[in-house]
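Just one protein chain is left out here, and the rest sit where they should.
Order of writing sets the labels: A, B and C. Residues in every chain begin at 1.
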Amino acid sequence: MGDADRSRLGVGMVGYSFMGAAHSHAWRTAPRFFGLPWDLEMRVVAGRSADGVRAAADRLGWQDATTDWRTLLDRDDVGLVDVCTPGDTHAEIAIAALEAGKHVLCEKPLANSVAEAERMVAAAERAAERGVLAMVGFTYRRVPAVQLARQLVADGRLGQIRHVRAQYLQDWLSDPATPLNWRLDKEKAGSGALGDIGAHIVDLTQFITGEQLTGISGTLETFVTERPVATEFSGLSGTAGTETGPVTVDDAAVFFGRMTGGALATYEATRFAAGRKNAIRIEVNGSGGSIAFDFEDMNVLHFHDASEPAATAGFRRIVVTEPEHRYVGAWWPPGHGLGYEHAFTHQVVDLVEDLAAGRQPRPSFADGLAVQRVLDAVERSSQQGGGWIALT
Amino acid sequence: MGDADRSRLGVGMVGYSFMGAAHSHAWRTAPRFFGLPWDLEMRVVAGRSADGVRAAADRLGWQDATTDWRTLLDRDDVGLVDVCTPGDTHAEIAIAALEAGKHVLCEKPLANSVAEAERMVAAAERAAERGVLAMVGFTYRRVPAVQLARQLVADGRLGQIRHVRAQYLQDWLSDPATPLNWRLDKEKAGSGALGDIGAHIVDLTQFITGEQLTGISGTLETFVTERPVATEFSGLSGTAGTETGPVTVDDAAVFFGRMTGGALATYEATRFAAGRKNAIRIEVNGSGGSIAFDFEDMNVLHFHDASEPAATAGFRRIVVTEPEHRYVGAWWPPGHGLGYEHAFTHQVVDLVEDLAAGRQPRPSFADGLAVQRVLDAVERSSQQGGGWIALT
Amino acid sequence: MGDADRSRLGVGMVGYSFMGAAHSHAWRTAPRFFGLPWDLEMRVVAGRSADGVRAAADRLGWQDATTDWRTLLDRDDVGLVDVCTPGDTHAEIAIAALEAGKHVLCEKPLANSVAEAERMVAAAERAAERGVLAMVGFTYRRVPAVQLARQLVADGRLGQIRHVRAQYLQDWLSDPATPLNWRLDKEKAGSGALGDIGAHIVDLTQFITGEQLTGISGTLETFVTERPVATEFSGLSGTAGTETGPVTVDDAAVFFGRMTGGALATYEATRFAAGRKNAIRIEVNGSGGSIAFDFEDMNVLHFHDASEPAATAGFRRIVVTEPEHRYVGAWWPPGHGLGYEHAFTHQVVDLVEDLAAGRQPRPSFADGLAVQRVLDAVERSSQQGGGWIALT
Partner (left out) sequence: MGDADRSRLGVGMVGYSFMGAAHSHAWRTAPRFFGLPWDLEMRVVAGRSADGVRAAADRLGWQDATTDWRTLLDRDDVGLVDVCTPGDTHAEIAIAALEAGKHVLCEKPLANSVAEAERMVAAAERAAERGVLAMVGFTYRRVPAVQLARQLVADGRLGQIRHVRAQYLQDWLSDPATPLNWRLDKEKAGSGALGDIGAHIVDLTQFITGEQLTGISGTLETFVTERPVATEFSGLSGTAGTETGPVTVDDAAVFFGRMTGGALATYEATRFAAGRKNAIRIEVNGSGGSIAFDFEDMNVLHFHDASEPAATAGFRRIVVTEPEHRYVGAWWPPGHGLGYEHAFTHQVVDLVEDLAAGRQPRPSFADGLAVQRVLDAVERSSQQGGGWIALT
């Protein structure tokens, strides 16, 4: 940031699709509800299509538009680069931005391979020495109910963790007629359900428990290997054409593992769970209690306190909308629930507070690499038919 | 609007507390996700405290601030006045704005008395003849699950309606130590739970069924008649001082009624339902099926289709986040739920589309008056010990 | 019982339909799971059809069968008469049995009118002086979750009760083609939904809260006034013929009331809630907490403790299958739920323990009369259009 006025943070965003819209909303909204240490300025958005990026800038509220993301690196008024592109470009953009002295917020998964992720971590470490900081966007950490889950574990309310049970269930590929998109292309996406949604539950379970996976055994599956080519596409849905093409990623991933504290953990990520739309389900059982979360009811955390007398013990349905709950006081009265995009707004709040304080924001690129190593281990285990892969 | 450029709608808002924050977010956000027929400009916010309103303007994103709401009426750049004040000032502000040729969005309940509401309806009718339109903010109509409920009834999926079961349950007054605020002052608020939250379920049930209440019998109750005076207040919570003062409104209202199509309807509104935070629960049973909704799980509608074979019939948990559902296509992929404030954004979208088309937006002031008449009937029934009050 | 061996209780049952089957199972099963103070002997069942009662005796496990219930009164080996007939015969049979020195278990509602119920109470009081005891069969009191609800209130965990919210929702009459049966005939049944199922929620709410209703205002409705005559009938379902006949009872009842401690209570009983099969829903909100119960999930009680810190407060889903819960220790390990008929078995257990101890079993006929008075008040309020009826 050099000697620039630190009371302002100019943001440049690369990519303007699903994630770009969510990030834009967050940059726009965070200062309206939270008292931030810095002012935010939505300077410029970059994208490949000149018309597309110009329209996106107008719609999403960015001052400028460009088809060359590298121009962001030269602008003094851009202090942070927000990377919202598919995974195959993360490493190039993020490393260049860090080297240019720009803070970086990079969407997950950090990269499409462990090697790329390692290069990104190295770049982040070099940048950090100069006060330039990087964060990866595992946004679901910022859901208030997830924060409460983390807090309960950290406060010892669950005791020793014995079981972690994580599922990320969607169904948007359940119909074989759903057309191809970049998320089904290994070149762009790196992997399928594993990296796109499995990455989230790996990160969430490590975040909530404060433990790391020490090894896994798993398998991948592609149920539908050929799909129509989309003629147009928006969000996660598209219009099918008459051509077909190959699906080069996994449709589903299942694996189990062990955590540093001895817990058994099970994971499942799929886009073929008919009727489940965005069911991120996390359960943790410990010697002192349990928690259960499902993103389809995202304002609620279920908590069982095993120290209660048996006659009145049970999972409490905590509506996580009290002022006592993290982030919530800035919004509405109790019971007035939050939605999906609030987590992105909270991400901006946490990131800006960390940047202003000169603190390393979390999840760091190193946290992202840890997730990447788990994903890589699942792929290797699957290739060898389910055997154990230790994670160092 | 005179000969002003109709491609722009300048907005002036009066009041900047809880509702003001929600409305501001909506004016700011609607154009970012929806293609609106007009551009929106957040011109000016009015409030009584000079410092407060200036700070609110900055935080909420209004260009100007004023302590005199009447100045809004003189501004050519203000085409709509958004009334977010307590109910005792609705009539004065809304009527003056309509007479000044400004469209009006007025928070609910429409007024604190039937007489006021009638004057507002008269003013709205006069204004409508000049193309100046008024709407009342029964925002919960804009929750996608509520829209789906309305659609299912309108499509005949529930057949003849036999039962309506409506509860609005909160608990923020359950503790007698919770301090007084304007919502407990009959002068400002008109009534207590009845007008504040009972009004919503009266409107919602009439909206969803497309029927009107033809009569009611009910009773009101004030459980805690004296409370501490608040020394400061924000949202629904405050800090108690040592003085106390009287509660001059109802803490809870229960009533039953009959609807134009013959249904029996029951209502309960309370702020004393310990553990229920904002539980707006609506159930409708018809000869062809049933629906059930609870705002504490606001992205879900439960629907029972009685024409299903008995072996597989049951309430379906519809996650109302599909592109097929009203408003939802503009937001996120399926399963990525919306929150409380989205309904305010949808309200802006519907209002601006209606204004641009020259259509009467709904709920109209006349719809608001219909609700007011029900509230008034409940008060009269309660005064006479629960007898039947016919609604014409 | 005279000088008969008190270690045996011979039972004679009148009626062998739905309730007769449930009671027979209970008499048969109670001694197998519970240590009872007396041995039970299923001596004789009485019914109007010679063939029917003989077949019922064989199937249900009774030693003898008779078409004349009065013969039970003369048998020395019958110490208790179990009245499972429609309500119009309760008074005659129960009073005769008590006068003959037989203990009586009488199905609910106690009678079809207050006058009959008063005569039954008088007979029970006279009999009690001779050690002959009477109980009315509000069986749902014996569901373990209901017992826990009662316990929590009695222990003060809910503080002062402010709201009672009770619904009994069924849908077996929702289809106008469902044929007539005795439950739709005022002569036999006394009333419709009001007495059949409304009686249960009146009793349950008074039992759980330990309070009485002091007055009510209500209304009754018959949605379908003419139905096919059934050619055969079993349980709650029958086969329709081509003739039709009038429905002479209410299809639904709604009423609200106040309780001795100042609580507002709302009630709804209907057989027209499409999709609800046997949804007995009871909610109680107090200054210290709340409970919620739904018989469609009968092994669960939801409990909110308002003294919990806000960040971790919430309704606990208590699975009421622990040995600490009343009755449950005699059955299965935790989580192995009970069913509908278990409450009848518990009723036998409680009754026999009370008889052996010479204690008045509850609910007594006086308790049954108290319910009857509420039902009567609802009918009178309905006749006069919903006005308040005080209960002394």
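Here is the rule we go by: a contact is a pair of C-beta atoms (placed from the backbone, for glycine too) under 8 Å apart; a residue touches a chain by one contact, two chains touch by 3 or more.
Quick caveat: nothing in here was measured; it's all calculated off a predicted structure.
J.: Specify the shown partners of the omitted chain in the complete complex.
T.: A, B, C
J.: Based on the whole complex, identify which of B:Asp51, B:Asp68, B:Asp175 or B:Glu324 touches the chain you can't see.
T.: From the options B:Asp51, B:Asp68, B:Asp175 or B:Glu324, the contact with the absent chain belongs to B:Glu324.
J.: Touching the left-out chain: which of C:Leu9, C:Ala22, C:Leu72 or C:Ile216?
T.: C:Ala22
J.: Which residue, C:Leu184, C:Met298, C:Leu351 or C:Leu369, contacts the hidden chain when the whole complex is considered?
T.: C:Met298
J.: Contacts of chain B with the missing chain: which residues?
T.: 148, 152, 302-303, 305, 309-319, 322-325
J.: In the complete complex, which positions of chain A touch the hidden chain?
T.: Output for chain A: 162-163, 165, 167, 169, 171, 174-176, 217-219, 221, 223, 252, 254-256, 258, 262, 264, 266, 268, 270, 272-276, 283, 285-290, 304, 306, 313-315, 385-388.
J.: Which chain C residues touch the hidden chain?
T.: Counting over the whole complex, chain C touches the hidden chain at residues 18, 21-22, 24-25, 28-29, 32-33, 59-61, 170, 172, 235-237, 276-279, 295-300, 319, 321, 323, 331-342.
Keep this in mind: only the chains that are shown with their structure count from here on.
J.: Quick one: do these chains touch in a line, a ring, a star, all-to-all (complete), or other?
T.: Looks like everything touches everything, fully connected.
J.: Of all the chains shown, whose C-alpha centre falls nearest the centre of every protein C-alpha atom combined?
T.: Of all chains shown, the one whose C-alpha centroid lies nearest the global centroid is B.
J.: Let me have the rounded angstrom distance from the C-alpha centre of chain A over to the C-alpha centre of chain C, please.
T.: 54
J.: For chain B and chain C, let me know how many angstrom lie between their CA-based centres, rounded off.
T.: Computed value for the inter-centroid distance: 42 Å.
J.: Indicate the whole-number Å distance between the mean C-alpha point of chain A and the mean C-alpha point of chain B.
T.: 35
J.: Spell out, as numbers or ranges, the residues of chain B touching 2 or more other chains.
T.: 276
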